[in-house]
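First up is the structure itself, then whatever we jot down about it.
The complex appears here minus one protein chain, its other protein chains still in place.
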Amino acid sequence: MSQDIATIRVTRYRPEKDSKPYFQEYKVPYRHDMVVLDALNYIKAEMDGSLTYRWSCRMGVCGSCGANIDGEPKLTCASFLHDFKGRTITVEPMANFPVVKDLVVDMEDFMDKLVKIKPWIIRDKETPPEQGEYKQSAQELERYSQFSSCINCMLCYAACPIYGLNEKFLGPAATALAYRYIEDSRDQGKDVRFPVVHEMEGVWECTLVGECSVVCPKGVDPMLAIQKTKILGATNAIKSILMPRGGR
Amino acid sequence: MEHHSHDIVIVGGGAAGLRAAIAAVELEPKLDVAIVSKVYPMRSHTVSAEGGMAAVTREYDSLDSHAYDTIKGSDFLADQDSVEFFVKEAPRESYQLEHWGCPFSRDPDGRISARAFGGMSVKRTLFATDKIGFHLLHTLFQTSLKYESIRRYDEWFVTSLLVDEGRVEGVTTIDMRTGEMVTILGKAVIIATGGCGRIFRFTTNGWIKTGDGMAIAYRAGVPLKDMEMVQYHPTLLPNTGILITEAARGEGGHLLNKDGERFLKRYVPNKMELGPRDILSRAEMSEINAGRGFDGPYGSYVHLDLTHLGKITIEDKLPFVKELAEKYVGIDPEHEPIPVRPGQHYMMGGVHTDLHGFTGMPGLYAAGEVACVTMNGANRLGSNSLTECLVFGAAAGKAAAEYALKLSGPSFGNPVQGEAMLEEKRIFDQLLKHEQGERISSIRTEMQEGMDKHVGIYRDENSLKEGCRMIGELKVRLKNAIVEDKDHVYNTELVAALELDFMLDVAETMPYSAILRHESRGAHYRTDYTKRDDANFLKHSLAYKTAGPPRIDYVPVTITRWKPEERVY
Partner (left out) sequence: MGDNKRYPELRRRVSPGWWTASRHYAMYMVREWTSLFVALYSLIFIYGLSLWAMGSRADFLNFLKNPAIIGFSLVALVFTLYHAVTWFYLLGAIAPVKIGRSRTKPWQALILNLVLLVIVSYIAIWLLIFR
């Protein structure tokens, strides 16, 4: 009785040996509830120990395992083999990032952007924690909670053609995080973040392709965050023209 | 060899490590703190914690109540002075986290919401829907970015501690990007690398939980305490081992056997689904062994029934549970029960420390799951560990900072340099060079399956003996294993080999500690010694590394105000 087999085509790139990437095919035993990560782990354990990729939690919350699977940015731990047409699946490193080795991409640009938007609570006055929490209503929480769900998987950057064409673009996840802090009722750091998000390569590069929100595995909807940040920027600009000396 | 110097070197970038770093630089902004992590901090396993973090925040609650619940939950093995310290610091740490921006769920009056949790006598588990670990980790990580004196080494793999005249001087690490070994010197080192769940096959833990920090401390001469205390969580999804949070039971979920019976009424009639994890895990196994479980392709299981909770509760309080159930077992918990079975989840045992995170070796501290203070004793209550990371992370950070301020730094001369060069040789000239041998993965799989079987929920003299023997054999086989990937750049197979090496050292301490504990206490249950024996075993085991099997010693439990009593729920 023949066993069910899936064919996995994986990008290989070994900087010490290869000047160009190439595809390598592996045949793995197929089970209905397998995810792509299971296939990669099987290959690494049983067939080729040099296959290199990132993963950790295997439940879609650590954000390590992003890849382009059959051309679409997805988490390998959340992509079931049975969702793909046929039994041949192509796994490539996430688009728009430099490749370090096989499926591992360089994340430093994103890490720099994270720092740039100052993703921490900025307040004029802090009260000591001994006095209890800053009160926040469920409505205030809702204004930003969706945007706080980003797991930094960077699939949105892999999906964004603008980022692909211009690495300086601040991009979906960073903007969503900036917006998350701007909208947090406990934060008072709008003025510090606005210059960052409203510079030329900030939100204004976005032309509403919208693919970032389509691929986001956590429903963050970064496209929405970018547009809302644009609206904030526009209203802020109008206010500063009409009321140059004050009025916030 | 390239080397760097810092005042404090923190190994591990999860909740405890990040909290320690922030505590150190807040105490003294001029301190130069390095966080060395084998993954980017957002990937640390803290991220997967779901249920909540416990602290006394309500008028109906009290520090004594939290302390008593924790001590009783620990089956009276907890050191009560550290529990008292913990419950006292917990509220402040929670509010501090909130001040840093953690998006807690809120009550109508704007206060942080609290839910019921296993073993807690009142609702004191603060939560953020059901993704507290994710929000806590990202809040801490993002907050850490504002301190310029915190320097990070992301994807640098620590391979050993450098010790000179009994004092810690730093660590040797591999920079994954270049494959080079680099020495990072520090006046103080804080280990915050988490637990070692990947020693077992069926675990909630992610791939990175390989006990690295426990191993490097152990090899440097620090004992590992209470290693027989391994926590099994009652509700894992079969096969994948994905965690379904205790919060599902906290919000009212029921555990049912094949007959649709809430079987816990025969085990913990007063607390039912909110009993402590060790008792619940054993209850499930008893039901399964008695033939009252369901059979599935991945073993037997019981049901976690959330169908009576209603759409709004599930959407507001347990959205991640719904997502995981739908995705990984194809079940909508609003309409069907979720299949669950018990599996490894947390290590109560770990690097021996006092309540300031100090290990006894000058300059070396530890905090978080890697450490054993111990406040969790023989069984940890759910939602205590995130608070534990914050409280003891901060304590270790402060203690390490105070220590570092008194010293001038180590320099990269001999003998430290010599040690580092030897370490480099061990890895690159020996381990990496084998041209043939057994695959790393086959040794690892045998270890994992063997540990599940021999050092599992139920243990006896024979199974533990077999566990001891098995680890010994696997250690020998690892010496002749092959690392297929010979690259310098990002060599994950070399890392896997080093991690397996760590895991085998750490795993060995478990059956050796367990076999000498002739009693059942908390998570350590022996079918040949089923009763708790306070007269002989109200003490912590300490496993010391030797050239042969670990040497087991003991240290008494610190009792302050709560005399050990029978543990009934």
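When the chains are written out, they are named A and B in that same order, and each has its own residue count from 1.
The criterion applied here is as follows: contacts are C-beta pairs under 8 Å (C-beta built on N, C-alpha and C of every residue); 3 or more make two chains touch, one makes a residue touch a chain.
Quick caveat, the model's predicted, so the values are computed rather than measured.
Within the complete assembly, B:E180 is the residue of B:E28, B:D164 or B:E180 that touches the hidden chain. Of the options B:F76, B:Y95, B:F134 or B:Y153, the residue whose C-beta touches the omitted chain is B:Y153.
Interface note: of A:D33, A:D48, A:E72 or A:E201, the residue touching the hidden chain in the full complex is A:E72.
Looking at subunit B, the residues touching the absent chain are 2, 153, 175, 177-178, 180, 182, 312, 488-489. In the full complex, subunit A touches the omitted chain through residues 13, 15-16, 21, 71-72, 95-96, 98-100, 106, 161, 164-165, 207-211, 213-214, 223-224, 227-228.
We adopt the following convention: only the chains that are shown with their structure count from here on.
Here the CA centre of subunit A is 27 Å from the CA centre of subunit B. Of all residues in subunit A, those touching subunit B in their complex are 14-17, 33, 44-46, 48-50, 52-64, 78, 100-101, 104, 107, 111, 114-115, 118-121, 126-127, 129-138, 141, 144-145, 148-149, 151-152, 177, 181, 184, 186-187. Of all residues in subunit B, only 39-40, 42-45, 47-48, 57, 92-96, 98-101, 103-106, 108-112, 131, 134-135, 138, 142-143, 145-146, 154, 177, 206-208, 239-240, 242-243, 320, 323-324, 327-328, 439-441, 445, 483-485, 487-493, 496 touch subunit A in the complex they form.
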